[in-house]
Structures are given as C-alpha cells and as structure tokens.
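Left out: one protein chain. Kept in place: all the others.
Right after this comes chain A.
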Amino acid sequence: MHALGPRINVFFTHLMTMLLVLVAIASSFSYYQLSSASPTVDLRISQLSFLRTISRERCDQAYLKFDLTADFQRMWTWNINHMYVYLVAEYVTDSHQRNEVVVWDTILSGKKQGKIERRGQNNKYSLKDHGYGLRGKEVLVKLKYNILPYMGPLFYGEQGQNSFLVPQNYTSKAVIY
C-alpha cells in the first residue's frame, strides 16, 4: 500500500500535471502581453534593380532594394526566445488572386539584436512570380514577424508596409522609387 513504486508514480504524475498547468497559465499571459505590443517600423522600397524573365523556370524575376528601420526592443518580453522577421511581397495577377513571396528575412536572437537598421539592402530571395505576371502590377511589401517563444503558442504579427509599381516592360535598368 505504501510501497515506493506507487508513491513515485503519484509524485511524478502530480509534478507533470502541475508543470503543464503552469506552462498553460504562463504562456497565455505572455500571449496576452504580446498581442497588445507592437514594434516601430519604417519600411521603404527604394529601387527595383531589374525585371526579367527566367526561361528555365518560366517566370518573371525582379530584384529589389529597400530601407528598413525597425525596433523590436520595446516589445521584447520574457517569453520571446527568437523572432523570425520577414518581408513579404503581396500582389494579384491574372492567374492568381493571392501571391505572397518572402523577399528578405532575418532571425533576431535576443533583445540586443532587436534593432534593425538597413539602407539600400538587397533582397535575400528575388521576387519571382509563379508565371509571367509581374509586369505593371502594384506590389505591397509588408514587414511581418513570427515569435518563437520559450513555450506556448507561436505569435504572428505585422507592422509597416510600402507599395511600389512594377514597370510595364522588362528592364535591365534600375527603377528608383
């Protein structure tokens, strides 16, 4: 009845239950904290370096340059382990009603890295369409972030955007915005 085995069993079951309850409480509190915080972001697409077709992949490709100032330090809470920060180009073409292409990303590991200051930054991944649909389209670029917590729900947010018009014709010359 008072054997060691059942006692250990009860102890660990209790421990695990308590741990899970604590994690649930703590992470829902931190989710609430995050949903009421936002970073300060200033984003501007400064240049489209060229617009061409890639015949091998059968699609349009554009290279972009942008200026970005962002401060995530003020919203950094105790439950943020890493933050995935990314720029998404969103546009509509004749064949697709929703296109989202990540053109740049970075990972912030810790509050110290929470300030981003880039001038004339090149895209990390070029803006490639699904087909030949980029010419003359208006593209909206948004800064989004995904918070990877120490535990609990993943948090997604966005702040700051800038749009630009893709030229009507293919060009090897840069277009300055």
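Just so we're on the same page, a residue touches a chain if its C-beta (ideal position, glycine included) is under 8 Å from a C-beta of that chain, and two chains touch if they have at least 3 such contacts; residues count from 1.
By definition in this document, contacts and distances are computed from a predicted model.
Among the names given as "DNA-directed RNA polymerase III subunit RPC3", "N(6)-L-threonylcarbamoyladenine synthase", "Signal peptidase complex catalytic subunit SEC11" or "Mitochondrial division protein 1", UniProt records the absent chain under the name "Signal peptidase complex catalytic subunit SEC11".
Remark: the omitted chain is touched by one listed residue; of A:Ala26, A:Val102 or A:Leu140 this is A:Val102. Shown as candidates are A:Phe50, A:Tyr63, A:Tyr84 or A:Tyr177; the residue that touches the absent chain is A:Tyr84.
Panel shows chain A; residues 3, 5-6, 23, 27, 81-82, 84, 86, 88, 95-102, 105, 107, 109, 125, 128, 130, 144, 146, 148-154, 156 of it touch the chain omitted from the view.
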